[in-house]
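Only a portion of the chains appears, each positioned as in the full assembly.
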Amino acid sequence: MLAIFTDFGVQGPYLGQMRAVLLAQAPAVPVVDIFPDLPPFRVQAAAYLLPAYSQYLPDNSVCVCVVDPGVGTNRRALVVRADSRCYVGPDNGLFSILIRRAVDVQVFEISWRPEQLSKSFHGRDLFAPVAAAIARGERLPAEEIEVTRLLMPAWPEDLMQVVYIDSYGNAITALRACRVSQDGILDVGKKSCEFRPTFGEAEAGIPFWYENSNGLVEIAMSNGDAAEALGLGVGSVIAYR
Amino acid sequence: MLAIFTDFGVQGPYLGQMRAVLLAQAPAVPVVDIFPDLPPFRVQAAAYLLPAYSQYLPDNSVCVCVVDPGVGTNRRALVVRADSRCYVGPDNGLFSILIRRAVDVQVFEISWRPEQLSKSFHGRDLFAPVAAAIARGERLPAEEIEVTRLLMPAWPEDLMQVVYIDSYGNAITALRACRVSQDGILDVGKKSCEFRPTFGEAEAGIPFWYENSNGLVEIAMSNGDAAEALGLGVGSVIAYR
């Protein structure tokens, strides 16, 4: 399976152009957008979402990852083999959290370049063809590089921030639920949320936190919009006590 | 064909995760989102849209239906065989109008559960695998239940409400056009709309009603946004005279 993980957004021609390349160059492999609208330009937020949202992809999936505000500058292009899956994208920190959490990991710099490489759309012109080639089982010229150079040591194990607001108004954080107890309180600004196991067990109109279906702490409200009620946006700081 | 009918919205990771499961578990079957952004949590609105918007799917299609505010509580999981198609989703009224209008219908409770079942995403973990299994031609352990228990008798034959606003600002109602005459007037709040057969025959800037391409009464405006002009939203009451 080929998976697209990007901040392009669902509108406009970008996702379609990516899919057109993938389907033309690897016609036997299905293509899925696993996260099409990450917060624009927010490499750090995306880095924490990547391991959570790619963990259920089938083995041997190839994930094209494009959150790339530095496109057209001379940042490197990478292929990351992390446990059973493969990731393609820019060397800007996007893979740092994935790499930290992987058991078995190798990283390669891609030296291959297409004949026509636009300056603003390496997703379509470089990363998608590389991902399609890997999905077809080909090997591209690539040089292994040391994993330790990619780890962004200043970034914490879990990021105490909201990293995505979904269409219901639920606020996904970069705090893994397995790292905290369900007895704890989550503070967001001047408000606090208790844990509830499911939406059905939450009181209407009262925000709560729960472990979302990808293992992250998420702030939600039964039949309502938690982000609006609490004034949350991407980057809002959370605290756990 | 596998079809997704849901209130997830086109943004975010939910549709992609559903598609990833369907494509991994039924690789030979194409997947289509027939309605990806139903009004959030509005089971009744969705129930009236389901027969209208699944009627053109090919025979033997399997439709995964997820408008499921009670996810994680102990509502049942259902498979509905209605005429030539199959539907999978929660037992919360979502299938009641479909069942009423079907000629040949059987309903089964799904007792199968996956090894890993999240509390908040049965679409991905339960309904999608069941739909994929049916699309592959497998039979799952399921117990037939009486159709009459699912009919929501308090819900009318046609719901006199707006149930969806599309991206042009057209307001889809749950009133079937075949139930009313084209001479009639549609009242919405303090405004009224006459029938026009097509957009081309309507005056610019004057809202009208017409039979949409799925057989429902829809309020529209030529080259304009009818919902904005009339102040319509999901749940706005309509009257026909």
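Note that the chains take the letters A and B in the order they are written out, and that residue 1 is the start of every chain.
Going forward, contacts are C-beta pairs under 8 Å (C-beta built on N, C-alpha and C of every residue); 3 or more make two chains touch, one makes a residue touch a chain.
As the structure is a prediction and not an experimental result, all values here were calculated from the model.
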Ask   = If 2 of the identical protein chains are displayed, how many copies are present in the complete complex?
value = 3
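Quick note on the criterion: only the chains that are shown with their structure count from here on.
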Request  = On C-alpha atoms only, rotate chain A onto chain B and read off the angle in steps of 5 degrees.
outcome  = 120
Key: Inter-centroid spacing, chain B versus chain A (mean Cα positions, whole Å)   = 30
Request  = In the complex, go through chain A and note every residue touching chain B.
outcome  = 1, 3, 10, 30, 32-37, 53, 56-58, 164, 166-168, 197-201, 210-214, 222-223
Query = Any idea which chain B residues touch chain A in the complex?
reply = 8-17, 19-21, 23-24, 27, 37, 40-41, 69-73, 118-121, 124-125
